[in-house]
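Every protein chain except one is present and positioned as in the full complex.
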Amino acid sequence: MATGKIVTFGEVIMRLSPPGCNKMRQSHELEFFFGGTEMNVGASLAQLGLPVQHISNVSDDFVGESAIACMKGYGIDTAHINKVNHPLGLYFMETGSGMRASRITYNRLHGAFANITPDMVNWEEVLEGCTLLHWTGISPAISEGAYQTLKQGLQEALKKGITITADPAYRSNLWQYGRSGHEVLAELVGLSTVFIGGVNEINEILGTSFTKDEEGFMAAAKKIMADCPNITKVFDKIRTGITASHQKIFGQLWDGKQLYKTPEIEMTQIVDRIGTGDAYAAGLIYAMQTGMDDVDSLVFANAACAVKHTIHGDVNLATVAEITEVAQGNLDGRLKR
Amino acid sequence: MATGKIVTFGEVIMRLSPPGCNKMRQSHELEFFFGGTEMNVGASLAQLGLPVQHISNVSDDFVGESAIACMKGYGIDTAHINKVNHPLGLYFMETGSGMRASRITYNRLHGAFANITPDMVNWEEVLEGCTLLHWTGISPAISEGAYQTLKQGLQEALKKGITITADPAYRSNLWQYGRSGHEVLAELVGLSTVFIGGVNEINEILGTSFTKDEEGFMAAAKKIMADCPNITKVFDKIRTGITASHQKIFGQLWDGKQLYKTPEIEMTQIVDRIGTGDAYAAGLIYAMQTGMDDVDSLVFANAACAVKHTIHGDVNLATVAEITEVAQGNLDGRLKR
Amino acid sequence: MATGKIVTFGEVIMRLSPPGCNKMRQSHELEFFFGGTEMNVGASLAQLGLPVQHISNVSDDFVGESAIACMKGYGIDTAHINKVNHPLGLYFMETGSGMRASRITYNRLHGAFANITPDMVNWEEVLEGCTLLHWTGISPAISEGAYQTLKQGLQEALKKGITITADPAYRSNLWQYGRSGHEVLAELVGLSTVFIGGVNEINEILGTSFTKDEEGFMAAAKKIMADCPNITKVFDKIRTGITASHQKIFGQLWDGKQLYKTPEIEMTQIVDRIGTGDAYAAGLIYAMQTGMDDVDSLVFANAACAVKHTIHGDVNLATVAEITEVAQGNLDGRLKR
Amino acid sequence: MATGKIVTFGEVIMRLSPPGCNKMRQSHELEFFFGGTEMNVGASLAQLGLPVQHISNVSDDFVGESAIACMKGYGIDTAHINKVNHPLGLYFMETGSGMRASRITYNRLHGAFANITPDMVNWEEVLEGCTLLHWTGISPAISEGAYQTLKQGLQEALKKGITITADPAYRSNLWQYGRSGHEVLAELVGLSTVFIGGVNEINEILGTSFTKDEEGFMAAAKKIMADCPNITKVFDKIRTGITASHQKIFGQLWDGKQLYKTPEIEMTQIVDRIGTGDAYAAGLIYAMQTGMDDVDSLVFANAACAVKHTIHGDVNLATVAEITEVAQGNLDGRLKR
Amino acid sequence: MATGKIVTFGEVIMRLSPPGCNKMRQSHELEFFFGGTEMNVGASLAQLGLPVQHISNVSDDFVGESAIACMKGYGIDTAHINKVNHPLGLYFMETGSGMRASRITYNRLHGAFANITPDMVNWEEVLEGCTLLHWTGISPAISEGAYQTLKQGLQEALKKGITITADPAYRSNLWQYGRSGHEVLAELVGLSTVFIGGVNEINEILGTSFTKDEEGFMAAAKKIMADCPNITKVFDKIRTGITASHQKIFGQLWDGKQLYKTPEIEMTQIVDRIGTGDAYAAGLIYAMQTGMDDVDSLVFANAACAVKHTIHGDVNLATVAEITEVAQGNLDGRLKR
Partner (left out) sequence: MATGKIVTFGEVIMRLSPPGCNKMRQSHELEFFFGGTEMNVGASLAQLGLPVQHISNVSDDFVGESAIACMKGYGIDTAHINKVNHPLGLYFMETGSGMRASRITYNRLHGAFANITPDMVNWEEVLEGCTLLHWTGISPAISEGAYQTLKQGLQEALKKGITITADPAYRSNLWQYGRSGHEVLAELVGLSTVFIGGVNEINEILGTSFTKDEEGFMAAAKKIMADCPNITKVFDKIRTGITASHQKIFGQLWDGKQLYKTPEIEMTQIVDRIGTGDAYAAGLIYAMQTGMDDVDSLVFANAACAVKHTIHGDVNLATVAEITEVAQGNLDGRLKR
C-alpha cells in the first residue's frame, strides 16, 4: 500500500436537483450534493482508505462550512481549503430519464474557486509527502487565477517527481476568461505523467482528427506521448449510450507498447450519471497507488466507473469490496446478509 | 406560426397518488396533480408557446383556486373558468410497476364540471379569435349538461370554420346519466374536422368490427370519413405493452388518400403513463398550428407522446427542443450542459 | 374455502433502510417496515382474506405497540403476541441497484423473540381450530428458547393432524447459540408435512450434494421424503439473477410421483426483493387452503412470488385478483380504471 | 372494567391536507388520515383497550380497503363495514397558524356513507353484547338514509337498555337533504341517555337562548333533561381561543343535581385541533365504561381532550398513562426514558 | 376598484433553505421559493386580484423558466421579463428559532438582474395603462444598470402622473458598484410620491439623526417631505422583537397634517419572517388602489403584514378575506368549515 498522500485541486461545486426525474417546475425542493470533478476523485479515494488532501476555495459562510463538513465526512484533509468572500459555485440539474436527456445550468464563473490565485496555495507545503497529484481540464477553464495556480502546482510536482494524473476534458462553454483552452491544456498535459482520456480529448487538445476506432486510439496515444514526453501511459474509457438509463462502458490502455481492453459492462437502470468519469479516475489512481499492475488497474477503474452508475450523488461511495466484486465479473447483485 | 388561440373544453380533475409505486395502504401522503384529458392538451400547448384558453368549472374553494393557479402557471388563460358550489372532481391512482397494473378509482360524477350547463359558457365570446377547438369523449360522458355545453360549442365552431379536433375515446364506466355513448359520440364526431383515434374508437362509435391491422385501419378511417363528412384526416397511435414499465408506440395517419406510419419508439423505464395520449394530441395540434405538413405532424405527435412517458404528472412539460430531438431519432438521452 | 385458521410462528422484525437505493451515509432518514419471514407469510394470507394468527414476542414499548398495530392492520390476530422487556429485533438494509448488491446487517440475537420460551405459548389453545401451521428455518436458528418453543408446537400440531408447511432455509450467520443447524432442521422437517425448498436446502440439511438440475431436484426430493416420511410434497422455486434489478423465476413440484414446472416469469425493474420467498409460501398456502390442485397451487405461488417483486416492503400486499392475473399469464400491466 | 363492546356509527371520512401550515397552492403533496367524528371516538377507545365496533359504509375500491386497514390497525372490529359503489367521503384542510384560521372544504354528500340505508345494518346483531352506543349530530345531517339508519339503531338500543351517548353538534352547512336539523336532533336526543354538549348545542336544538355562563348552562341542561327525559347527565367543555395555536379548555357537568367543573388547561403550540371534541367524548366513555365516577370521568375527558391537541391527525393516539398524567395535573411534559 | 395596472420592478431571486429550522449541515435537501422584494409585492397584489406586471431579467435556462411559471401562477403578467445569459440571483437561508437568528448569504451581484440595462425596458410601453409603480431600495443597490433603468422608469412615470410608491430600505452590504447609496436613494425618493418607511430609512438617506419615538417620526416625515416635495404621505411600521418567533407590529402614518397609529398586533409562533415588509407595502397599495381612505389603508397594511408571518415562503398568499378578518381585530384563528 502506498503511504504517500494524494492531492487533488479543483472547484468544490454544489449540485441542486429536483427529486427523481422531476422537472424543476414540478418541485418545491431540491436535493443537494457537494462535488466537483477533482473533489469527487479525492472523496472516492478517501472513501477507499487512502490519505487525500483537497486544495480549493470555498465561500466564507454557512454554505462553505457545509461543504467543508461534507469533505471532512468523506475523510478528506481540508486544512488547505481557503474561505473567501465569494459565493460557492453551483449548478442546477434536471435529471433525465429514458430518451429525455438531463440538463445542467451553471453558476460558477464569479464564485469562490474562480477567485483563487497562486498566492493562496503554498504548493511546497502542500506537496510535502505527496505521491500523486490529480487535475482535470475543468480547473484551468474557470479563470486565469485557477490556471496559474494549477500550473505552479504542476511545475512544483514535476520537479519533485510526483506522479501527475491529467484528465484534460475540454468543455467549450467554459474558457470565457480569454485564453485558448486547446493551448492551455496542451501546456498542462506537458507537465503531467499519466493521461486519462482518449481520441476525443487528444483531438481537441492537439487539433488532430484521429478516428475513434482501435487504430485511431493507438495513433492518438502515440501522438500525445510524442508531443508531451512526460506522459507514459494513456488510459481511456469508451461509453455507448442506448438511453439516458441504459449504457455500456469498457476501458482501454496504451502503455507505449501495447493496447489492453477490458470486457464491456452493461448498465441498465442507471441511478446517477454524474461523477462516473471521476469514479474511473479514482479507481485508476487507487489501483496504481496500491500496487496493481496496469491491466488490473484498468479493470478496477472500469469496474469503479460502472458501480458509480448505481450510486446517487457526485461521489462514488462504493467500497473496495463492491468494486472488486464487479471487477471479478460478478454482476448479478445478489443480496449480502 | 399560427396566431389564433386554441380552445380546450373539459373537466379539470385532481389526481392523488401515493409516492413511487406504493400502494395507498403503505403511505401517509399523496402526491397531487391537476389534469384532465383536455386540460392536459391545453397545458402542453401553452407550454410549447401557443395561446390557449381552457373552458371548465372548478369548485369555489381553495382547491379550485389551486387548480386555477396551476393552469395559470402553465400559461393557460383561465378567464372563462367558472367557480361553482360543487367539489372538484378527483381520482386516486395506485401506480403499478412491471407486471402489476396501475389502478384508478374516480370521484367525479357529482363534481364541479358535471354541473356545467350551456348557459355557463358564452361560446360566441370564447371562440372569438380561436383557430382550433379540441374535445374528447370524456366530457360528454360525464353529464347531460356537459354534453349539451360541448355540442353548442362544436356547432358554433363549425359555423365559424374553426378546426375541430376530436379524441372520442369511449370509456364504458362513465355514461351513467342516461344517454348512449355510441350515439352521442357519433353525433359529435359529425361536428368535427380531425379525428384522433383508430380502429378501437371507430368500432366503438359505429358499432363496426374492423380488424386492427393496416387494412382494418384504412377501412375504418374511410368509413368514419364517409359517415362524418366534416372529418378530413384520421390520426392514430398504436401502443404495444410488454410490461407496465416497458412499451412501444408508433403513429399512423389516413389523410383520405394515403397511409403514413412513423418508426416505432421503444420506451423502457416508463415514469408516468397518464396523459400520454393527450401529449400525442397536443403534439399533433402544435405541429398543425405551426405549419408542419401531415407527415411531420404525425412524427412530432408520436415523439411528444414518447417523451411524455419520461415525465411525472398528467401534463407533458417537455419543450419543443426536447420533442424535436426525439422526433429526429436521437434517443440516447445524452447529458446537455 | 377452508375455514380453519392458519398459525404462523416467528420473529417480528423491523427493517430500516434509507430511501431509494441510497447508502445510509447519504440519508438523514430511514423507512421502516415490520416483517419477519413467517409474519410476512401470515400478513400476506390475512390480506388475501384467510384467518391468520401469529405467535411471537414483541418489546413492551411503543415500538412493540407499533408492530402490533401494524399486524392488526393486516388483519392478523395478535391475541397471542407476548410483550416482553427486550428490544424488538431489527435489521438495517442498504438497497442495491443494478450490479450493486443490497446489504443487510442484523440486531436480533438479544431481542424480544430470542427470549421466547416454551412456557410463553399455550400451543393447545393456539392450535384450536387451526388447519395449517407454518414455520421456517430462521426461528430455530435464533435461540434455544425459540427452537424448543417451535418444536413443541410442531409436535402438538402433528398430533392433531394439522398440515405443517416447512420452509427450512439454512442461514449460516445465525445458529450462534450452540446447536448444529443441520441437525435441528432435519429434526423439525421430520415433524412437518409439506417441504418448501429445493436442492440447496436439502443438501444443507442432509449434508448431501445433489445437482441443481431437474434430475438432482427429483433425487433430492425423494431423499427428503425418504428421510422425513411425514413429508408428502416438495415445492421449489428457481431464481436466475441477471442484476439486482432483473431476475427470472419459475416453480417446480415433486409430489412423490411426478415433476411439475411452471413457465418462467421475467421480472425487470424489481422494486423490492425482500419477502419474495415468503410471498411464494403464502401463495402456496392460500392455494392449498382454498382448494386448488397441486399444479394450480404451484402456478399461483410462482405468480405471487413474481408480483411481490413489484411491491415495496416485506409483505406481499397484492390482491387475489392481481396474483390471478399474473398466474393467467397477463404480464403487460395494463391500466385498470 | 366493563366487558361489553362499544358501538359507534358514522361516516369514515378522509382528510387531505398540505404539510405543515402550507396553503394548498404551496404544495405538491397532501398528508391523509382516515377519521370521522364517530370513528375517531371508536378508534380512541380501541386504542385505550376497549372492544369497539364501527358501523359504516366505505367505497368498494383501494381507498375503502385502506380505510378498513386503518381501522383494523386501531383495533376496531370492521365486520359490519359495508363496501358500496360510491366514493369515500373526504375533505381538504389548510391548517392555519397564529391568527390565520384553518379552512376546510368537504366532498361527502354523494359519498359511500351518504348512501347508507337501514337495510344495510342489522342492528339486532350489531347490538348483541353492546353496552354503549355513540352517535353525533353529523350522521343524521348527511342524508335521509343515514338519519333513518341511525334512528333504528337508537330505538333498538334504547329498548335493550344500552347507554346512548349523544354528541349532537349542529352543522348548518350540512342538512341539505330536506329535513330540519333542529327537529331531527331533538328527536334523536330524545332517544339517548347521556348528552355531550352545552348551551350552544341546546340553544340550536331547542331554539332557546340560554346564556353561556354558569347559570345559563345549568338552566339549559335542566331544560334538555325536561324535554328529553331519557337524558340523565349533561357533559360539556368550554374552549377559549387566543390564537389558532393557543387555547384553553375546561369541562363542566350537570348530573341533574349539581354542577361540577374541572380546572382549566392551557394549551400552547397546538399541533392539531381536529378531533379534540371526539377525544373528549372518548375520554368520557372510557372513564364511564371502566367505572370512574362522574367527576373523575369529567376530569379524564378534559385531559384526553387537552392531550389530543398535541397529536397529529384526527384520532387521539394518547395512551391511558399519558392522559392520566395530565388528568393528575402534570403538565410539564418531562422526558420519559 | 382601480382598473389601472400596477407595475413592479426588481430582481426575481431564488431562496434556498433547509426544511424546518435545520442548519444546512443537517440536510440533504433545500426548499426553494422565487421571490424578491418588489416581485413579492406584485405577487401579493395579483393574488388579491389586481392586474400586475413585473419588469425584470431572469436567466435563459430552466431555472428562469421555473421563475416565470411561478410568477404566471401568481397571476403576474410576465410579458416584459427578459431572458439573459446570466444565472438567476439566489440566496441561502438557515431559518432560526427562538433566540437563534436566521442567517442569509447572497449570490446575486453577477446575476441576471444585475445585468439589466435601460435599453432592455421600454418604459413608455410598460407604463401604458399603469396607475401605480412600486420600487424599493434594493434594486438601485445591485448595479449601475439597475439604477439607471429604474431612474428612467421613475422619470417617465412621474411625467405621466402615476403614483410612485418608494420603499427605500438601505442595505449596507449591497452598493458595491461604486455609487453612494444615500445619494442615489435621496435622488430616487425625489422622483416618488408615497414614502414607505420611517425614522431609520430617513436617517440613512438624509444623514439625519431623528429619534425613534413619535416626535422623531413626525419630524423625520416632515423633513423628507420638505426635501422631496413630490412625497405626500409617509407610511411606517414599527416592529418589536421578543424572539425570532415572537414579535409585535403596528403601523403609523404622517399625511402632512396628522399622525395616525394602528393598534399593535402580537404574533407568536411566527412561521416565516421573510417578505413581511413586502406584505405591508402590498396591503397598502391594495387598499389605496381599491379606494380605502388613509387610515383604513394603514390598518389593512398592518394586518397584511401580520398575516404574512403565518405563511411560508416569500409571498403573502393570504386572501382579502383573511386580511380583512385580522384588520377587524379577529385574531383567534377559529376554524372555517
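Labels A, B, C, D and E are assigned to the chains in the order they are written; within every chain, residues are numbered from 1.
Note that in this section contacts are C-beta pairs under 8 Å (C-beta built on N, C-alpha and C of every residue); 3 or more make two chains touch, one makes a residue touch a chain.
All values derive from a computational prediction rather than experimental measurement.
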- Message: With touch defined as in the header, list the contact partners of the absent chain among those displayed.
- Response: A, B, C, D, E
- Item | Chain not shown: contacting residue from C:S59, C:T78 or C:Q247 | C:S59
- Query: Which residue from D:K23, D:K237, D:R273 or D:H309 sits in contact with the chain not drawn here?
  - Reply: D:H309
- Message: Using the document's definition of touch, tell me which of C:A69, C:A166 or C:A220 contacts the absent chain.
- Response: C:A69
- Task: Quickly run down the residues of chain A that touch the omitted chain.
- Result: 69-70, 72-75
- Note on the structure: Absent-chain interface residues of chain D come out as 73, 265, 267-271, 306-307, 309-313, 317-318, 322, 325-326, 330-337
- Item | Where the missing chain touches chain E, by residue | 20-23, 25-26, 96-104, 106, 171, 173, 241-246, 269, 273
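By definition in this document, only the chains that are shown with their structure count from here on.
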- Which one of the chains is farthest from chain E, going by Cα centres? C
- Indicate the whole-number Å distance between the mean C-alpha point of chain B and the mean C-alpha point of chain D. 44
- Task: Return the residues of chain D touching two or more other chains; collapse runs of consecutive numbers into ranges.
- Result: 23, 25-26, 28, 69, 103, 106
- Drawing the touching chains as a network, do you get a line, a ring, a star, a complete graph or other? complete
